[in-house]
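What you see is the complex with one protein chain gone and the rest in place.
Let's look at chain A:
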């Protein structure tokens, strides 16, 4: 029983970390079809935002509360600039976008290395989040619970924004049918920029949260990126709920697999599971029904 609860929680926790990293991607990649390899560097920017905020503010608790919205703005601003300068001109060439944004990621990593140095830095975890909570017989670290809660809040917020606000309605319209949305008077260019701002901002938030469970180095973001992309691929393009289910499923799978073998074999296992899964559902878990052939 204890083992089961422990594993379920580890799975949920790994899943929520994956989900935080992937949520922004499911907007930019899933909804817009843009493969932003610099997304990992936006996460890294969020991490360093938390670090810098803590250096300035001092108090760990206050700096975390400040860093979360600031991280959103930092990530969002970087995404907005990237969209306006490069990605906007490459919408019809998705694979080239991937390579161009990889180049951007390289540059951003080197900037971080030159500014903050190559060695990893650490953010002090606030007093309130240290230690663990007893839950159904197992001890659960508070930081992991915080990240789980943050992931739930982020998903809820994105879902509410997409479903109930005018901006969300416009985003869904453009995703559903770009030409028709434009005909109805929606500026798809403004919607693209807005979507990219939110998606990249979420990467910043993820970065701030990830400093609670790990140290920060210029390559921090890269390590989350591939897994995050796999989540979106498995979940299906354009579906937030796909990303949620895929993240939790992959997180649980990885956690369970790791207990019975090694972490390195678990990565390989995840890859095999996804290739097999794509045999059954090549479009991912949930799909937007379209009549296009592509």
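In this text, contacts are C-beta pairs under 8 Å (C-beta built on N, C-alpha and C of every residue); 3 or more make two chains touch, one makes a residue touch a chain; residues count from 1.
The working rule: contacts and distances are computed from a predicted model.
Per UniProt, the protein behind the absent chain is "Urea ABC transporter permease subunit UrtC"; the candidates were "Urea ABC transporter permease subunit UrtC", "Serine protease, S1-C subfamily, contains C-terminal PDZ domain", "Sarcosine oxidase subunit alpha" or "Aldehyde dehydrogenase". Only one residue from A:81, A:99 or A:180 touches the chain missing from this view: A:99.
Touching residues on chain A toward the chain that is not drawn are 29, 33, 35, 86, 89-90, 92-96, 98-100, 102-107, 109-110, 113-114, 222, 226, 229-230, 233, 262-265, 267-268, 270-271, 274-275, 278-279, 282, 293-294.
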